[in-house]
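One structure follows; several queries about it will come next.
Removed: one protein chain of the complex. Kept in place: all other protein chains.
Labels run A, B and C following the written order; every chain starts at residue 1.
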Amino acid sequence: MNTFNKLTITLSTAEKMVNAAIEKANELRLSIAVTVVDESGIPKFFARMDHAPLIAIDASRKKAITAAGFGLPTGETWFGFIKDDPILREGVHDFTDFMLMGGGTPIIINDQVVGAIGVSGSHYAQDQQCAEAALDVLKIQ
Amino acid sequence: MNTFNKLTITLSTAEKMVNAAIEKANELRLSIAVTVVDESGIPKFFARMDHAPLIAIDASRKKAITAAGFGLPTGETWFGFIKDDPILREGVHDFTDFMLMGGGTPIIINDQVVGAIGVSGSHYAQDQQCAEAALDVLKIQ
Amino acid sequence: MNTFNKLTITLSTAEKMVNAAIEKANELRLSIAVTVVDESGIPKFFARMDHAPLIAIDASRKKAITAAGFGLPTGETWFGFIKDDPILREGVHDFTDFMLMGGGTPIIINDQVVGAIGVSGSHYAQDQQCAEAALDVLKIQ
Partner (left out) sequence: MNTFNKLTITLSTAEKMVNAAIEKANELRLSIAVTVVDESGIPKFFARMDHAPLIAIDASRKKAITAAGFGLPTGETWFGFIKDDPILREGVHDFTDFMLMGGGTPIIINDQVVGAIGVSGSHYAQDQQCAEAALDVLKIQ
């Protein structure tokens, strides 16, 4: 076989997810940046709210890249995985564009990682809430 | 005076402009990527249409950076400016993130560059049409 | 629709193509570097022959990126496209990782760009011969 199939996220779904994350941020009175990358980690959608901290721009990208790159959410899932192995715990930061903090999550459809979303702008627990609000968009459809 | 004021584009206007560029691209049967940067050249909004060529992603960014950086549209305006001065004509590509081709334009409100938009995905003349459709959003308001 | 399908090149086909390019280089008494990227421009396979010039490493990558990014072969096809438009002719080099010289070609299967191959190490006309030998692998199957 010369080729195999991959699923990748559409612009329309990426946009809905970013809007849901921003809506949640407004509800929590936060200003966030949100990045959606596709299944290959390539930028699909990005939005930065007015007054979001500058640091949030690249952090949202790194969280999305980390989530797409491993197919795992950033934050507690990751920390549980590495916390008892000192080589993993210290070495994991050597991955290019790795971000440990919560707010990044793969977008999984039909058991495939079709993209990932990364949110940054507040405490990681709140960033994660916004990312989860974005994922809820997939359940509604 | 310790400080001065800057005007910067809002998320809401950036979003409307990107949507207008995408609507024009759909009308022209193109697939584009669109970047909006703020008055500091920092990413504000980005969207990539399904099936847009890969090259469009970074090209849309460079066009926006070039337009914000000089306060001038890319393309014919630029070429008219440099074409009879060999040092300018050859040297202009040395600017970091410079892009000569049309499709980038500053967003000017109250005589201030409040951001810039860059479009890529097709011939530069069509990219430019999409960027102009985005600017028309500002006239309507 | 949340997702759409993409075709991407397999390791096995990428390997066969690189081996065919190297075989042709041996026949022409050249030492080349060859890069295969997938449909998203991401590295899939790379090999550098003993005694290949250093410059060939990154040039093979850029040729593959350029061919994948536009879906067009580098070299004469490109030059024909840009040669009579001074803005295109001068501006095309502003694309990130753009390479004008022949030796890069998209890998097209079922009308989709599923990857690209870039060859460097000699005059671009010979690099192109090696890239074409790689493409012939697809016809045999």
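Some observations on this one:
Convention: a residue touches a chain if its C-beta (ideal position, glycine included) is under 8 Å from a C-beta of that chain, and two chains touch if they have at least 3 such contacts.
Predicted model, so just to flag it, every value in this text is computed and none were measured.
Taking every chain of the complex into account, the chain not shown here touches A, C.
Annotation: of C:L28, C:A47 or C:L135, C:A47 touches the absent chain (contact as defined above). Across A:G41, A:G75 or A:G121, the residue that sits in touch with the chain not pictured is A:G41.
Listed here are the chain C residues that touch the chain not shown: 10-11, 14-15, 22, 42-50, 54, 57. Those residues of chain A that touch the chain absent from the view are 4, 40-41, 66, 68-71, 86-88, 90-96.
Heads up, the rule we're going with is that only the chains that are shown with their structure count from here on.
Contacts between chains leave no pair untouched here, as each chain touches all the others. Fitting chain A to chain B on C-alpha positions gives a rotation angle of 180 degrees, to the nearest 5.
Interface of chain A with chain C: the two copies contact each other largely through the same residue positions, with over half of all numbers used appearing on both sides. Residue positions 50, 54 of chain B each touch two or more of the other chains.
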